[in-house]
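A single protein chain has been removed from this complex, and every other one stays in its place.
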Amino acid sequence: MIEIRLHSRGGQGGVTAAKMLAYAAFLDGKEATATPMYGAERRGAAVVSYIRIDENPIRVYSQVRNPDLVIVLDRSVMETVNVLDGIKPDGKVLINSATPLELEGHETFNIDLTAIALSLEMKLAGNPILNTSLLGALAKYGLVSRESVRKVIAETFKDERNVTAAMQAFEELKI
Amino acid sequence: MLTVGTGNKAIASAVRDAKPAVVAAYPITPQTEIVEEIANYVSTGALKSRYIPVESEHSSMAACLGAAATGVRTFTATSSHGLVYMCEMLHMVAGARLPIVMANANRSIGPGWNINAEHTDSLSMRDTGWLQCYVASAQEAYDTTLMAFRIAEHNDVLLPVMVNLDGFLLTHSIQPLRTVEVGDFLPPISLPHAIDMDNPGGYGTLTTGDVHFKFRWDMERAMRDSVHVIEETQKAFAEAFGREYGMTEDYRTEDAEVIIIALGTMGKEMEVAVDQLRDEGVKAGSMRIRWLRPFPVLDLAGRDVVVIDRDYSFGYGGIVAGEIRAKTGTEVFSVIAGIGGQEVTYNDIATFVRDRRPGGELWFGVEDS
Partner (left out) sequence: MAQIPDEEYLCKTTTACAGCPSSLCLRYVTKAAGHDTVFVIPACCSSVIQGVFPTTAFNFPVYNVAFASAAAVASGMSEAFREMGKETNVICYAGDGGTVDIGIQALSGALERGTDFLYICYDNEAYSNTGMQRSGSTPLGARTTTTPAGKPDFKKDIDAIVAAHNPVYQATACVSYPQDLFNKVQKALTIPGPKFMHVLAPCPPGWRFGSDETIEMGRRAVKSGMWVLWERANGEFAVTGASKAAMKKRIPVAEYIAGQGRFSTITEEQIKELQQQVDMAMEKFQKEMDGIC
């Protein structure tokens, strides 16, 4: 089982990203659950989603304490949240970042999802749409197949730029 | 159809597929997605139904009563405060023998305002005459809601059914979901005592002491008969759609020396504890109680029993533990865990088993309990 923790801010589509990731895993023939953690839910607040992907049905409902992968959609949450909390010793990190960031002791993958979104002029309520490009990056990372990502995005969004953004992120992420 | 959905979405999808004629709706966290999704279905025509956005939960059950009395299929959903706010109406619709189906998102009751999973809400309503089922996955939420209509509307039952799902843990958890073509599995409702303009009569008029108990006995008989209806419905569901359900979900219980019992999502997570304990050489097994009303027959003879209650009855003890003790005579080890959404992991559950004291009670997180 792979356990993932996704850090974002309310309004950035982090919850939708978690949902799409679970769906893509499901289309790949795997089992998956995604649970957003709700605190004081409002625009701009730091939020966390947990995703689990496994071959077998997932029976765990408690929080992901020891993630194999930490995803940071908005670097600014790191100012107030310890995103590495509990991460497995060999756990990895994927960060949406314009400038490469290396985190102590953990292999870090940087990708500028914001730039991809802005290059395609993809914005919602003033925020760049990051979740679809994130899916592409996660396919490159190897969590889900590229085909399933394409399918899920096409099903979820009418605007074709979302698939473009995902495929662009897939190409750009260096593994 | 293959899709993903939250526990809430699963319930709403089942309601869409069951086609109730009337849905009464009042929002309360963490059930809101159910009433919002249904509003969308009605708005887009995916569900042809009258949607009544009532002004309170007492009214949502009252509106369901009014609709159901005419003989149509109805549905509503609520949680915690909303459930206990409609308490009077819960008694009324059961006594009126109306086959209403309601989803309840299990959530703690204030004060303080804690909106997380806890079972005290529905368990405190266990005396109302409603059938109660507790689900532990989005798929089970969907399947059980469909079955609930068929069970409720069966001539041998004619009692309302409450489908319970853990607040946030399941209501908001996105999981795989397979919806079905319902077809003949859910025949149209045919309520024998629906209001009939050709045969007018008074419903719920005054009853005296030599008659009232007979109405209540009828309800109890229906509760007892509901066991075979539930079993037959679950069997028919398995035949039609390939997924099997029992009164309980038993895991590695055949040769178990200690059995863990819980409701809802903890009842799924405890299976991981069972596997862990088995690896340590402990012959553990688990029973997730699905149907609490009618109370199931439990085979616990000769085993240690650990009951985890995500609830409490003050001055008495864990509600589920108390019922099991009374019904089976077993000296259970009662653990109170998960109140107000307190985190309980499979590691914690394994510890409850290792540290069990038959006849004792442990409040998880309280030093000297």
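The first chain written gets the first letter, and so on, giving A and B; residue counts start at 1 in each chain.
Just so it is clear, a residue touches a chain if its C-beta (ideal position, glycine included) is under 8 Å from a C-beta of that chain, and two chains touch if they have at least 3 such contacts.
Remember, predicted model here, so these are calculated numbers, not experimental data.
When you scan B:85, B:168 or B:251 for touch with the missing chain, the hit is B:85. The chain not shown here is touched by just one of B:36, B:225 or B:361, and that residue is B:36.
Residue B:27 is the one among B:27, B:66 or B:317 that touches the chain missing from this view. By the touch rule set out above, chain B reaches the unshown chain at residues 25, 27-29, 32, 35-36, 39-40, 43, 51, 53, 55-57, 81, 85, 110-113.
We take it that only the chains that are shown with their structure count from here on.
Note on chain placement: the centre of chain A and the centre of chain B lie 34 Å apart, centres being C-alpha means. Residues of chain B that touch chain A in their complex: 2-4, 30, 166, 168-170, 172-176, 265-266, 268-269, 271-272, 343-346. Listing the residues of chain A that touch chain B in their complex gives 18-19, 22-23, 26-27, 31-36, 38, 58-63, 65.
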